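The other protein chains are all here in position, but one chain of the complex has been omitted.
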Amino acid sequence: MRKFILRKFFANDNNEAFVPDAKFKHPDVAPELTVDHFNLSIEGSPILKDVSVTIPANKITCIIGPSGCGKSTLLKSLNRLSDTIEGVKTTGDIRIGDTSIANCSMSDLVELRRRIGLVPQRPTPLPMSIYGNIAYGCKIHGVSSRRELRKIVRHYLKVVGLWDEVKDRLTSPATKLSIGQQQRLCLARSLAVEPEFILADEATSALDPVSSKIVEDLFVKLKEQYSIVMVTHTLRQALRIADYVIFIYMGEVIEVGDAQQVFKNPKNELTQKYLSGAIS
Amino acid sequence: MNKLVVKERFARLLMYLSITVVLILVASIIWTVFKRGFRSLSWEMVSSLPGGGFYIGKSGGFLNAIVGSLYIVLASTAIGLIISIPVVFFLNVYLKSKSKLAYVARLAFDVLFGIPSIVYGAFAFTLMIYLGLRTSLLGGIIVETLLIIPILIRSMDEVAKNFPRDLLDASFSLGATRWETMGVVMRQIAPGIATATLLSVGRSIGDAAGVMFTAGFSDTIPTSLSQQTATLPLSIFFQLSAPQAEVQNRAYAAAVVLTIIVLIISLLGRFITNRFSKHKLR
Partner (left out) sequence: MSNLRIIKDRTASGAMRTVTIVALAFVLVMGWGLYRKSAPILSEIPLWDLLTDSTWQPFKNKFGFFPFVMGTIWVTVIAVIIALPLSLFTAVFLTEYSRRFVRKIVYPALDILASLPSVIYGVWGTLVVVPWISDKLAPYFVSFSTGYTTLAAGIVLSIMILPLLVSLFVELFTSVSNELRDSSYALGATRWQTAQSVVLRKSLPGVFASVVLAISRALGETIAVLMVCGNLPAVPHSVFDSCYPIPALIANNYGEMLSLPMYESALMFAALLLFVVVLVFNLASRLVLRKIEQK
């Protein structure tokens, strides 16, 4: 029954312009993310030490550094998923625009997390249908009209270029998709709640080269409307798409700057070593 | 060298022997119960109440026991699930995995799981006297609920423990609260919930020692919670000790019915663990 209704609705696919729900309106000026003397320790051992950076709006910012340096932890701190780590303690602040993330109440946090989306390392389709995956976030944030939800689902599947591939099987489980498709679905899912920032934790590392390229291109396309923060292991990827680079080593920010500058003229000796492959 | 080979052969022989003994035992139990039971099993047995009193009646069946067991099992499983699902959710989503409370709670449920049902029965009986309840359907439901809660919790918990953290993060990062994430968790561990339910149904339908004190026995189908009720295991146990062959036959027939129910449940459980993983993350 549900399947039928969905198909019928999507059948008369008119090309009216998509307007996101009023609840999800972006602010007029895209905010920056500010990390301010941020420290994080897990069970006493420091992981991030006095990190202070500003992540610019509408750019692709790549966080690079050797494995275990704290890149992913920093990314997780940006939407406070670090809360779920065992024995974690933080000091300092992280702000989106003027709103504090690191020190906000639970009720502000759920709204802040909506504003900062996450694309995980391995695709994590929720145990629901393709349609359900994208509608999930919107439903949580109070979009209840079915009509509205269908519009949203269609729009974002189109944005990530998945629409033509899945439009006939929206009610089938999301886990039936290929890994590459799953990752795009995850991206669409986070876009559906209209975030201002998108965090991507090595979002292409689990994908095959072709899907990886598709996702990468998507990020480049999306930076007009969203600010993107990526953690990446592959320097070549950072070289290809980064506008802004943060280099972290042993939990400390070593060098920050425009991609051109950092890659061509790294100031710090450690950065030079890392870029030349001496440390990894 | 030769000695080694001999030892190896001997050990292997012992192992084959053990496996054979185990298989023979299973076959023997099923065969005995079926052979003895099918002789006396008839449609009348499963569809009618015992005629003319329980121990002396020559005609009639054990419908009272089937229905009584069904009542108790369904009610206790439903209540058990309502209590244990939130506990599992709490242990795995709200508490961090190294939490002291979670550790103590898991240990306590393990211990409760091991407490014999006769002790549950004795305890529930004193509790009922304290509360002014008599042996009744309600009493049976209470004791079976207490009995299966640890089973439900521990077996669902085993599945929930392997719940991928990434899925939680994905839900949280969309701005969901922990409570709203419950739907996601439930769907993901659905096969686990199903097998746990089957496990506890199997346990509670076969339990005799617990209901002995608390549900009592009767020849009729209970019409209210305060009436006594018969159960399948107890009806087998009581009727087997009766002197008349007709009554004993009823016991054997009831044993077949109980065995078939339990076998179906066990097969279903295996089937679910193997197949039912539609939404599982690959």
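Every chain is named by a letter (A and B) in the order it is written, and numbering of its residues begins at 1.
We take it that a contact is a pair of C-beta atoms (placed from the backbone, for glycine too) under 8 Å apart; a residue touches a chain by one contact, two chains touch by 3 or more.
Everything quoted here is computed from the prediction, not taken from an experiment.
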Problem - Residue of B:Leu49, B:Val67, B:Leu81 or B:Leu146 touching the missing chain in the full complex - result: B:Leu146
Handout entry: Contact partner of the left-out chain, one of A:Glu43, A:Asp83, A:Glu111 or A:Glu269
Key = A:Glu111
Handout entry: Which of B:Ala78, B:Ala245 or B:Leu263 contacts the chain that the document leaves out
Key = B:Leu263
Exercise for the section: With the missing chain put back, which residues of chain A would touch it? List them for me. Expected result: 106-108, 110-111, 140, 142
Fill in the blank from the handout: Even though one chain is not shown, chain B touches it at residues 4-5, 7-8, 11-12, 14-19, 21-23, 25-26, 28-30, 32-33, 36, 83, 86-87, 89-91, 94, 101, 104-105, 107-112, 114-119, 121-123, 125-127, 146, 149, 153, 177-180, 182, 202, 205-209, 212-213, 233-234, 236-237, 240, 251-252, 255, 258-259, 262-263, 265-266, 269-270
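The criterion applied here is as follows: only the chains that are shown with their structure count from here on.
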Handout entry: CA centroid of chain A to CA centroid of chain B, Å
Key = 46
Practice task
Would you pull the chain B residues touching chain A in the complex into a rising list?
Solution key: 96-98, 164-177, 180, 184, 187-188, 190, 278-282
Handout entry: chain B-touching residues of chain A, taken from the complex the two chains share
Key = 76, 79, 81, 84, 86-87, 106, 110-114, 116-118, 120-122, 124-128, 136-137, 140-141, 173-175, 186, 189-190, 193, 199
